[in-house]
Every structure is written in structure tokens, then in C-alpha cells.
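Every protein chain but one is kept in place in this view of the complex.
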Amino acid sequence: MKVAITGMGIISSIGNTVEENFHSLVSLKTGLSTISNIETIHKDIIKVGEIKLTNEQLAEQLNLPSDNNYSRTALLGAIAAKQAVENAKISDMNAYKSGLISATSVGGMDMTEKYYYEYFENEACQKYITSHDIGDNSQKIANCIGLKGMVTTISTACSSAANAIMLGARLIQSGELDRIVVGGTDALAKFTINGFKTLMILSDDYNAPFDNNRKGLNLGEAAAFLVLESETIVKNENKEVLAYVTGFGNANDAFHQTASSENGDGAFLAMNKAFKMAKIQPSEIDYINAHGTATPNNDLSEGRAIIRIFGENVPDFSSTKPFTGHTLAAAAGIEAVYSVLALQNNVVYPNLNFKTNMEEFNLTPQLTLKEKEIHHVLSNSFGFGGNCSTLIFSKN
Amino acid sequence: MEALKQELKSKIIEVLNLEDIAIEDINDNDPLFGDGLGLDSIDALELIVLLDKEYGIRLADPKQGKAIFESIETMAAYIAENRTK
Partner (left out) sequence: MGCVSSQDTYETSFLESVEINTTENIVYAKQPSYKELIPPAAARRMAKGVKMGIAASTKALKEANVEVPDAIITGTGMGCIEDSEKFLKALIDNNEEYLTPTNFIQSTHNTVGAQIALGLGCKGYNFTYVNGSISFESALLDAKLQLENEEENTILVGAADETSSHTMELFKLVNIIKKESDLPYSVLDSNSSGVVYSEGATFVTLENVKKENSYAVLEALQIQNELNIDEVESFITSFLDKNHLKIQDIDVVVLGNNGDINFDTYYTAVGSLFDQIPQVYYKHLCGEFNTASAFGFWVAASILKNQAIPKVVKMNSIEKATFSKVLLYNQFQGKDHSLVLLSKC
């Protein structure tokens, strides 16, 4: 497996472009804050990774007419996808067999929850009824990048974007498509904020992954897309390759609808599959971008799985969720961008907010920004429904 | 106290959608979690909301629930002592 990444785009609470995101990471600047865009009773209590732009401002960036019916999820997705396509220097999206695989869990829920009852009284807002649908959101992103081809969406909760990247790589490797835009997008919504609150895994503080006193996660919103292209295109158009997708694996924990198994079976299986496909040894991984949501359950489960794979020799690892919050279906997408940036710039990001080692094992994440030669990065993303995904990115 | 226990059994069946179970099937001292009624961690969260909504008791830490929800007996005792509704 070796599929070229030729472009990336991202918008998150730590930056509206790839450069801005990278700058925040290396300046240790978090994007977590209290909510300003949404009216919720939890406004002053929880911290979130919110993008401080209104829907109107996002629509303006895309030159959309004022009567558009884009959900916030679609707006963010379109911005990131357009950036990626531009970054890959694509002038005619349909010059080759092309596709888009997006990922989202929220879809147009941000609008549905706003107009739940109003739909019946006010005709003007009815245009958002069809925007709830996940497929509609992806179609809008496809429209914004001028794509006419294969468009589909994956929704497997927090592992969604990783799975989109996997399918994309598969389609390029098999020759089914020559070019594919893959990634994910999720906007903040009362639905998800309240949903996670009922599970009592939202922290009222800044999330501290792998810390013994971690209190839970902070939600975030973001969108990120990669452009994957075949060897043929890379040669014919002399494309600059940013990095390669060299391995991946998806497995199911089959333990519980939301909790991960104690020994991280699903995570272990996913990582194993990824190594098998990449044909590299665990010792060759230079950096792990962990899922690390800072929930009591995930970090324990993921930590155990990491130890099962790497034994005594766990490489430098960190979770970047203290920077961006947990951006749900977009998480694996933004973390893919961060993984590629790590490869390009030979840098390991710190795991912010960490103070105390977990009692259960001896794992200390990387605490400072570290410069070193990086050839292979492993990125984990685990979602509800026991969905465990691992991606391996490589320099050559 | 008897009335509270009966009320609890009825509410638990309703909130947790235990379709096949009747009030008479639940004994006061049967374990609710694990072996007895077979409830799990998600049900525990549901019961925490039940405490708040019906009896005005707010648990800050979900781990407190373990002792409180051991049986109908322990639940009723805790509610009787701490209810604000």
C-alpha cells in the first residue's frame, strides 16, 4: 500500500488554514474556549474548540448566495475541501476518474435543532429540511469543488474520517479511481453537546489526555480533507507528494455500544492490521498521534492497546485534542493533516495539560515540542459502536 | 417507604424500557446490576437522571451511583434521606 497525498485543507479552532494550524501547534496555542456561537445552558461551563466565524462569514468565504441552505457542517467541509483541491494544484476536478468521500456525524443537525418546530410555522426556513441529510452535505461539498463522479459518505462516529481515508486509498490502489478527496467535517451542535453531557464524559476544564486525573473530553468543530492521487497523475503532472498513506486497519471492539473493552481489543486489532499492510515493524514508528480524548475509558483502553503492540518501546506519542477539542467525525481528518505536517517538518507535538501519570501503567506522552527525524506516523481514531481505526502515514 | 419502593420499581421499568418485567418480579434486595436485573453502565446514567428529575438529587460523580444503585432497598434509603422534591 502506497498512495500519494498531494493536497490538504483544514479549518479548526486553531486556524483557518494549514499554515495557521501548524503555527498554533508549534506555538502551543490551544483553540479551546467557552462557546460563543450557540445558545446553550452549558455555555459558561464547558470548554469547546469552536471556530470563531459565523455561518454568514463562512458562506461569504465560499461566495455562496445569501439564500443558500448549507448547514454549518457543509460550510466547514466545503472550505476545507476547496483548500485541499487548491493545494493539490487541481484545475479541472473531472480531468480524471475522481471522487469524494466525506465523513460526518452531525450532518445538518445544527439546522434541524434550530428549526425543529419553526419549520411548521415559517416557510422561509423549510429550505433546511433537506440539509439534515448527510448525503446532502457531501453533495454540497462536491458541488463546491466542481466534482461530478463518485461521492459517498462514511458515518462511524469518531473514526469516520479515518475510514474515509482508508476507502479512498483502496479505490486509488485498485485503479477504480485516479483522484479522490477524502476527509471529514463536523460542526458543534446542541445535540452533540447535550449527548456527551448525558454520558458524563464532558470536562468542565481543559482536557488532559492520559493524565490520571483526567475528567473527560472537550468537544470541537472542524473540517479537513486530503487529496489522494494515483502514481500516474503524480508522474504526468509532476505533483509534489506531501506524504503517503502506507497502511491502515479497521476492526470492531464488539464490546459495548459506547465503552471500549478494557484491554483495547479493537484498537489492538486495528493497529495490527495497519502494520501488516504497511509491512513495517512497530519499532519503525516515530510518532503516534493518539485518539486520546481524555475520557477515563478511552485513554485506559488505548494505552493498554499501545503497550500490547509496542511493549517496552512505545514511541513518542501525544494527543492533539487539548489543542482542538474532539472534533468527532472530523477528528481523524485533522489529525491526518497534523500527521503529514509532522512528517514534513520533523516535529512531535506535545500532549498539553498533562500532569500526572496514570496509575494503571507507565506511559508518559511527549510533553514538549520535539524536533526529530520522522519517517512514519501512526494515527488512531476510535468511535462509538466499537469502531477502531488506525492509519499509517510515511515520508516515502 | 413501601410506597417509594413500589414507585421506584415502576419508574425503573418505564425509564429503562424493561418490557418483559413486572413490578412483582423485582425484589427489594435483588442486585440491580450485574447478575440480578442485569443493568449496565448506560442504565446507571439513566438512573442518575431519574434521581435528579424526580427527586431533585444531583450526583456530581457517576461513580457515586455504584453504591446507591445496588438494590431497590439502597436506592429508596438514599432517596428518602436526600430528596429535595
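Brief remarks on what is shown
Order as written gives the chain letters A and B; numbering starts at 1 within each chain.
Convention: a residue touches a chain if its C-beta (ideal position, glycine included) is under 8 Å from a C-beta of that chain, and two chains touch if they have at least 3 such contacts.
Keep in mind the model is a prediction, meaning the values are calculated, not measured.
When the whole complex is considered, the residue among A:Lys52, A:Lys89, A:Lys148 or A:Lys372 that touches the unshown chain is A:Lys148. The omitted chain makes contact with just one of the residues A:Cys144, A:Leu199 or A:Leu363: A:Leu199. Counting the whole complex, the residues of chain B in touch with the unshown chain are 15-20, 38, 42, 45-46, 49, 52-53.
By the touch criterion stated above, the residues of chain A touching the omitted chain are 40-42, 100, 105, 107, 109, 112-113, 116-117, 119-120, 126, 129-130, 133-136, 138-139, 142, 147-157, 163, 167, 170-171, 174, 176, 190-191, 194-195, 197-199, 250-258, 265-266, 269, 383-387.
Rule of thumb we're sticking to: only the chains that are shown with their structure count from here on.
Separation between the centroids of chain A and chain B, computed from CA atoms only, is 38 Å. On chain B, the positions that touch chain A within their shared complex are 40-42, 45, 48-49, 62. Against chain B, in their complex, chain A makes its touches with residues 198-200, 256-259.
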